[in-house]
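With one protein chain withheld, the remaining protein chains of the complex are depicted in position.
Showing chain A:
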Amino acid sequence: MSVSAVEQAPAYADPHHLRAAEHDGPAPKRIVTGYGFWIFLLSDIVMFSCFFASFAVLSKATAGGPGGAELFDIRNVAIETALLLVSSFACGMASIAAERHSALWFQVAMAATGLLGAGFLLLEAREFTDLVGRGDGPSRSAFLSAFFTLVGCHGLHVGAGLLWLLTMMAQVMTKGFRADIERRILCFALFWHALDIIWVAVFSVVYLLGSAT
């Protein structure tokens, strides 16, 4: 066992070609990386839960200004939700293509993911500029401060995810499906799906509950 491990040593000396099962660590590298990123995502979700808590506490503190029912355009939110949901599905297709090492389908699915995500971000930016233009910016009331913090933080995550997505497309194009690139694709897919899960909470708690009451 140990002899064969020593003989194999040169094969995995280069970290770019480190495949999981070949090394004698506590767990294969792919699992360690994926699990570590999963922990990060959970801590990110804990951070979002603080923003959700502050939004829920402050949702009635409109300081005489407009509340959710007057401000939110539910049709716009429905389109945003559809865009992000289909984007998450396209990201799943990209993961499958990556596992099968099909560069063409990977690029197509990632491009669809990115375009849908960019559409989401565009709609959200339009909504924000519209609100600020009407004088209902984050400084109008505690409710609006909490709203812009929570939804804006999610939007920032989507923006960062788009940059990561473009990086992954470029890396697959230039470096191919190397072991380390595959791990990054796994982490990106986790990130993108987690953003969609957070958006489910956002549209339910912020927009639908906010405009129902």
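Methods note: a residue touches a chain if its C-beta (ideal position, glycine included) is under 8 Å from a C-beta of that chain, and two chains touch if they have at least 3 such contacts; residues count from 1.
Basically, contacts and distances are computed from a predicted model.
Undergrad: Please identify the absent chain by the protein name in its UniProt record; candidates are "Cytochrome bo(3) ubiquinol oxidase subunit 4", "FtsX-like permease family protein", "ABC transporter ATP-binding protein" or "Nitrogenase molybdenum-iron protein, alpha and beta chains".
TA: Missing chain, UniProt protein name: "Cytochrome bo(3) ubiquinol oxidase subunit 4".
Undergrad: Using the touch definition up top, pick the residue from A:R100, A:R126 or A:K175 that touches the left-out chain.
TA: A:R100
Undergrad: Please identify, in ascending order, the residues of chain A that touch the omitted chain?
TA: 19-21, 27-28, 30-31, 33-35, 37-39, 42-43, 45-46, 49-50, 52-54, 56-57, 74, 78, 81-82, 85-86, 88-89, 91-93, 95-96, 99-100, 186, 189-190, 193-194, 196-197, 200-201, 203-205, 208-209, 211-213
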